[in-house]
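The structure that follows is given in the form of structure tokens.
The complex appears here minus one protein chain, its other protein chains still in place.
Naming follows writing order (A and B), and every chain is counted from residue 1.
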Amino acid sequence: MNQTIVSYLSQYEFYDVLLNLFGNNQGLLAFAIYLIVALVVVGFCATVGGLGTYAERKISADLQARMGPNRVGPYGLLQFLADGVKMLTKEDIMPYTADKFLFYLAPLLALVGVFATLAVLPWSSGFMMADLNVGVFYLIAISSLVGLAVFLGGYASNSKWSMLGGMRGASQIISYEIPVTLSVLAITLLAGGMSFGTILSHQEGTIVNWFIFHNPFAFIAFFVYGIGAMAETNRAPFDLPEAESELVSGYHTEYTGLRFGFFALAEYIEVFVVCGVGTALFLGGGNLPFNISIDIIPTQFAQVVIFVTKTCLLYYVVIWARWTLPRLRVDQLMSVCWKYLTPIAIFNLVGCAIWLVMFNGKSLADLVFGSH
Amino acid sequence: MFIELLFLTSALLTVGSAIGAAVTRNIMHSCVFLLGSLLGIAGLYATLGADFVAVSQIMVYVGGVVILMLFAVMLTGGKDFVSRAQNLLGLAPAMGNKWTYTIGLLTALVVVLTNVKLITNVVKAYPAKVIGNDFPSTVNQIGHLLVKEHVLAFELSSVLLLGALVGAAIIARPRRQG
Partner (left out) sequence: MMGLASYLIISLILFVVGLVIILSRKNIVAILLGIELVLNAAALNFVAYSRYVTNNLDGHVFSLFIIAIAAAESAIGLAIVIRFFQIKETIHIDEATQLRN
């Protein structure tokens, strides 16, 4: 049975009070809880996406020894709101020869693909909208909608730059899905399940229990996952689909106003989601560094805070990489994926399997400190 | 209530998109309608409690097959060869005239009636019994089935996929003239 946020909340007393309020209609109450939680999560992530643009500008300014946005609000914090208002008030232009249906559909598909992944993102051990049995697999599968949206956006604009950007984007995303999936598969093997609940429950306790330190192969897998995920979200040094110097801005060259905003928002939220998945798979997720047996709501909130903090640290690394490394060429991009990352990922997968059989599923720390 | 809602939306999405794919003249739009239909089928799998199959469906079709088709459409120009003289009531691209369709319809009617006669026995033998809304995890059992009972088919399909990979690479590679 899949655990959900509703089944988690139903163990508390206030759930019965709410149930009385809804006239003992469990379906209606579940619907209301899902609606509220979905709105909260989507709202939070949209804010994170907006703040992501601010963070990006501020960190890049820091790396280049300039000030960055500092006029709107304290420290320029409200800059993203000003940008949003600017986008809303821009004229909505569509190229005359564009494919109308696909031109409207593509940004929506990008947003749908990203928001659908939020359903399984493990904020804490209890606050997940749905702890599906196929959680990680679902997340990887549904996020490939973004690649499709990039491709359709590039095609529908009917412009050469967009077309090239879209084709590059689609081929890049489906290529880099392979090393990412293989790395995730290695972790699935270690945890013995694809649901985030199972994966997180194996990483409880101190830092040595995180899967990244489980064995050397998992350690390599983390970096393969990181590189592949960066490429999948079209971040520099892999931002070939939107390379400004050669393709103007790639698949969203012809998009203006809110539709462009949808693509940008989808990209920033996807970076957050990818970092969150990396946190949950390799860095212990929201697990507290010490064991608290009392399962109370404040513990859950503490876990959420830890999860978001770790994710934001990874987010910082992603932005840092973007403003430090130069962009790859297209042939280099493909050879990195097919000649290096994929063989390494397969090697990691086999290595993890052999480790599990040889050491009976014990981690490196267990072997060194002999805790079991 | 959730499951009925999911079933209705998925069924409408599946059938509507499939009909849209058949009716539209733009092959690119056809592929996007195919995407809608495949997502709807994934939803139907979810209502049947087949979580692993549903996610595999999304993974393979959305991430692979549909993008591959869009690529193929783009690399081949994306023209659709429809003559306006042979449309079905001006709606869908079609081959043949109204006599073809009359005869086809009658044949289809006979076949459908025969099949309905056959299937009613099955449906009657297994009436819409309420299996309940409990969906146990299928991942473990599918894993065991794949490496125990169906291991031969599993290995054969891996050989098939390898063959397809190599074959597609060899076929699509541009050859030197002469």
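Following the convention adopted for this analysis, a residue touches a chain if its C-beta (ideal position, glycine included) is under 8 Å from a C-beta of that chain, and two chains touch if they have at least 3 such contacts.
Being a predicted model, the structure only gives us computed values, none of them experimental.
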| item | value |
| --- | --- |
| Chains in view that touch the one left out, judged over the entire complex | B |
| Residues of subunit B in contact with the chain not shown | 3-4, 7-8, 11, 14-15, 18-19, 21-22, 27, 30-31, 34, 37-38, 41, 44-45, 47-50, 52-53, 56-57, 60-61, 64-65, 68-69, 71-73, 75-77, 79-82, 88, 92-95, 108, 112, 119, 122-123, 126-129, 131, 138, 141-142, 145-146, 149-150, 153, 157, 160-161, 163-165, 167-169, 171-172, 174 |
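The rule we apply is simple: only the chains that are shown with their structure count from here on.
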| item | value |
| --- | --- |
| Length of the line joining the C-alpha centres of subunit A and subunit B, rounded to whole Å | 29 |
| Complex contacts: residues of subunit A adjacent to subunit B | 1-2, 27, 30-31, 99, 101-102, 105, 132-134, 137-138, 140-142, 144-145, 147-148, 151-152, 155, 163, 167, 170-171, 174, 177, 193-194 |
| Residue ranges of subunit B touching subunit A (in the complex, touch as defined) | 1-2, 26, 28-29, 32, 35, 51-52, 55-56, 58-59, 62-64, 66-67, 70-71, 74, 134-139 |
